[in-house]
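Only a single protein chain was left out; the remaining protein chains are all shown in position.
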Amino acid sequence: MSSILSDEVHQDSSNSTVKQTFLEATVATIVEEMRADPTVFTMGQDIRGGVYGAYPLAEFGERVRSLPISEAANVGAAIGSAMTGMRPVLDMTIATFLYSAMDQIVNQAAKSRFLFGGQARLPLVIRCTMFYGSSQAAHHNDRAYAMFMHVPGLKIVVPSSPVNAKGLMRAAIRSNDPVLVFEDSTLWGTRGDVPVDPDFIIPLGEAEIRQRGSDVTVIGIGQSLRTVDQALKLLGKDGISIEVIDPRSLCPFDWKTVLASVDKTRRVVVVDNGPMTCGVAGEILATVAEHFHGRLLAPPKRVTAPDMHLAFSPQLEKALLPSREAVAEAIKSTFEYRGKEI
Amino acid sequence: MSSILSDEVHQDSSNSTVKQTFLEATVATIVEEMRADPTVFTMGQDIRGGVYGAYPLAEFGERVRSLPISEAANVGAAIGSAMTGMRPVLDMTIATFLYSAMDQIVNQAAKSRFLFGGQARLPLVIRCTMFYGSSQAAHHNDRAYAMFMHVPGLKIVVPSSPVNAKGLMRAAIRSNDPVLVFEDSTLWGTRGDVPVDPDFIIPLGEAEIRQRGSDVTVIGIGQSLRTVDQALKLLGKDGISIEVIDPRSLCPFDWKTVLASVDKTRRVVVVDNGPMTCGVAGEILATVAEHFHGRLLAPPKRVTAPDMHLAFSPQLEKALLPSREAVAEAIKSTFEYRGKEI
Amino acid sequence: MVELSREAKIEMLRRMLRIRIFDEVASELQAKGEIPGPLHTSIGQEAEVVGACMALSRQDYMTGNHRSHGHPIGKGAPLGPLMAELLGKETGVCKGRGGSMHLADFAIGSLGESGIVGAGMPIATGAALSAKLRGTDQVALTFFGDGASNTGPFHESLNLAAIWKLPVIFLCENNGYAVVTRASDMVAVENIADRATAYAIPGEVVDGQNVLSVHEATSRAVKRAQSGAGPTLLDVRTYRYRDHAEFGKMGDSVASYRSKEEVEAARKRDPIEMFAKILIEGEVLDEDGVASVRAQVISEVDEAVDFARASAFPDVSTAFDFLFVDAVAPRH
Partner (left out) sequence: MVELSREAKIEMLRRMLRIRIFDEVASELQAKGEIPGPLHTSIGQEAEVVGACMALSRQDYMTGNHRSHGHPIGKGAPLGPLMAELLGKETGVCKGRGGSMHLADFAIGSLGESGIVGAGMPIATGAALSAKLRGTDQVALTFFGDGASNTGPFHESLNLAAIWKLPVIFLCENNGYAVVTRASDMVAVENIADRATAYAIPGEVVDGQNVLSVHEATSRAVKRAQSGAGPTLLDVRTYRYRDHAEFGKMGDSVASYRSKEEVEAARKRDPIEMFAKILIEGEVLDEDGVASVRAQVISEVDEAVDFARASAFPDVSTAFDFLFVDAVAPRH
């Protein structure tokens, strides 16, 4: 799927790529950064056991550290080391375990620089995986990045492909601020062409236009872009000219690209696998509504999970995630809308 | 200020009222419910020391419990007792301490009933106070209820006055589900007429129309309604007919009342003291945008705090909270808007 | 020394066998794809579960963790709804909502297992508080692992239970590993029992492969709890034969974290075989008697599988159920 590679990517000096899965690309980037910068190190529960990717243990020694089940201390250890010159990459494994360290994330990581009047730097990366769609049940399957968007002081990325995983992880590690990387377990196995250039980076705050179009702007977060791709297939080649945007980073958020697209298409559909209320999709709709009063050709639409937990039982779990049909229908009805308008 | 008393309140059989502060009304309600129902009890750090309100200790004995600084265990203790027949009212004191118990709140309290297929009941109340606007600095001054709105399974109220504090607290205690009560420290000292009827209740999910009007719908959350009142004074009596709505409970949210009002006024301004992105105001704007395509007479507006921490230094802290001037200006410009419209 | 009736001893064997066979069958079903999601077995740990549960009465409370099947089985839950839960069926004990990591059977005092390590401890503490406030003689027991003893909630719960002298038993299923990481690398102290010192409560190392030792120690803790003296920490040494979890297709890159020899050595002290031998030597049962209990359990598990298979998946129209007691329609 060539649309994965955005314009920026092609500008790279080195054009050689390698086929990697999302997870391989992620781990490879951490390893590359550890090689390039001795202050980068990584920690995670069972990380030396290779449960979430295999690191060259002999090469890095103490710089790959297995952690006890002490989430608050683990995040605190990352914060304290970041404040004193290191660049930790902390693998929290599952995104729902962030809650066990929420004080350290929200009160300490996000606030320390501000509270101390700029004295602190916190170059730390927190990786976590959203295990949904695979019967892990509600203690593992949250998709709660929007909660963290409400917290000033945190940068947030949600990679949607191997190449994005690579470029965003590098940007996260090189960032001087705390970055949360929400990985989607259903994408871990996806393969794609990934640049080998050891400086290949996707700057935080740059959306990717995956497909250009002029009728409807469709914005998807993380894995939901796959659902969008499937919906586009359902809709067929002709008829609607659709622009597909992947914001890639939720903070900073590339409002410029999103608003420019809506300015052109004047129709917008946002797809997100997270719950609806106070989610990313709602935020995009609100911002669009503030900017395009009287100029939209159809009501802005969101296709999200409802405000409901996902069940263990496979069909029940699936029923609550945006389906290709629902996305296709949302795009179609938005395009065909002929209600009140200017 | 008679507008505090809504229509519902006047329907009460008993019309006698008493003057109480917000905090007195809150504590009095807990005490009344403890008298009425032996399964109700309360816990909080220093609660027997009377730091956050004075309870009749001799009367209740072990049912007023001082807690160690063990937020996760404290919430867990409330959950476990709620699951086994008690109705705990847990005073977490400051809202930022919720993060220290986030796993218990989000993964346990909000999910247990669902995970266990309806076997669990969790009639528990979590009180917490937002200490902002008084130089407590960022470890105490969050206004993060919107984060919890993104969590299915939690009910959330933000009382704006003594009478609301009373009616909503009673509803919270009598609710069979977990309810978070976000109290605003700047309102604790506000006095108002509070019904003495021991069954006076404000059902969760019922907004209050504080003032009827036909030109602009203004929705405010908690303390921001005071700012709205001040803005109305600035705007003066004549000119704009403003409908002011207090949603009172954020989950369940009274969309019916809010949407009916916007349907009438076709102009909306939302005021909230929380950060902007993925906040309550954005959610209201998004929902309004979905419903009123092409029918709004002006862009929907939100006046919120920015995505920024509040400083310790008084002027800096104040600068980031919605001001009466900003609210007045938003209402005025919304009313006077003469841009593109139908 | 607690006196156990003949029936009680046979029931111990039966429950241990139930756990063993239930989990063996569940593993097979998971490998075949009939059970979705990951699955954590208690095979090898049956004695600590059953020894503890048999020291409780039906109305006593219990919370547990991700390794969740053994606990409700040990406490006497019927197998059909448990197996149906693993298959994600509407007849499951949690109506297919919770699955393998979140079994709960409130009818027998099982207040729920937890996919979040450490999270069950505060909840058991709360149940014990409730018993105290209501003036019953119920106790609460929480199962957790060696890994969980490093969580904040462990510390907070033990302290809270100790200052309030709550009737709660903290039972650490110390199987030496958390996923692929050794307890000896992660737990700073040799005996988790020694952590009891931090709360001025008794802490005891118990042979978890001997069901009678566990029963004995737990019974003592129950007595202490009921007497108003407060909590006890039991550091129960056990071993899991299988890997942390059956992950389906995951975990290929996992390095070997323990030796075959270690597993073999542990298997030599198989809790079920050891107890069967005790029963035979004590003339409670003969070999045939043991075999017949086993045969009964096998058919119980078979019936549970049949029940589960015959049951329907939850209807998609019920996807919004069980969010709140006081109904609020979820937004969507």
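Note that the chains are named A, B and C in the order they appear, and that numbering of residues resets to 1 at the start of each chain.
Convention: a contact is a pair of C-beta atoms (placed from the backbone, for glycine too) under 8 Å apart; a residue touches a chain by one contact, two chains touch by 3 or more.
Model, not experiment: these values are computed from the prediction.
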For the chain that does not appear here, which of the shown chains does it touch in the whole complex?
-> A, B, C
Out of A:46, A:91, A:177 or A:206, point to the residue that touches the absent chain in the complete complex.
-> A:177
Per the touch definition above, residue among B:96, B:164 or B:334 touching the missing chain | B:96
Of the listed residues C:127, C:141 or C:162, which contacts the missing chain in the full complex?
-> C:162
Omitted-chain footprint on chain B covers residues 45-46, 48-51, 53-54, 66, 68-73, 96-97, 100, 134-140, 276-277, 304-309, 311-316, 319-320
State which residues belonging to chain C touch the missing partner chain.
-> 150-156, 158-159, 162-163, 185-190, 194-195, 197-201
Per the touch rule stated above, chain A touches the missing chain via residues 41, 62-63, 65, 67-68, 70-86, 88, 103-104, 107-108, 112-123, 152-153, 155, 175-177, 204-205, 251-252
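Note that in this section only the chains that are shown with their structure count from here on.
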Based on CA centres, what chain would you say lies at the far end from chain C?
-> B
With chain centres defined as C-alpha means, what is the inter-centre distance between chain A and chain C in Å?
-> 37
Whole-Å distance, chain B centre to chain C centre, using C-alpha means?
-> 40
Where chain A and chain B are represented by their mean Cα positions, the distance between them in whole Å | 31
Junction residues of chain C - those touching two or more other chains | 92, 94, 96-98, 102, 114-116, 152, 323, 330
Enumerate the residues of chain A that touch no fewer than two other chains.
-> 96, 100, 137-139, 277, 306-309, 311
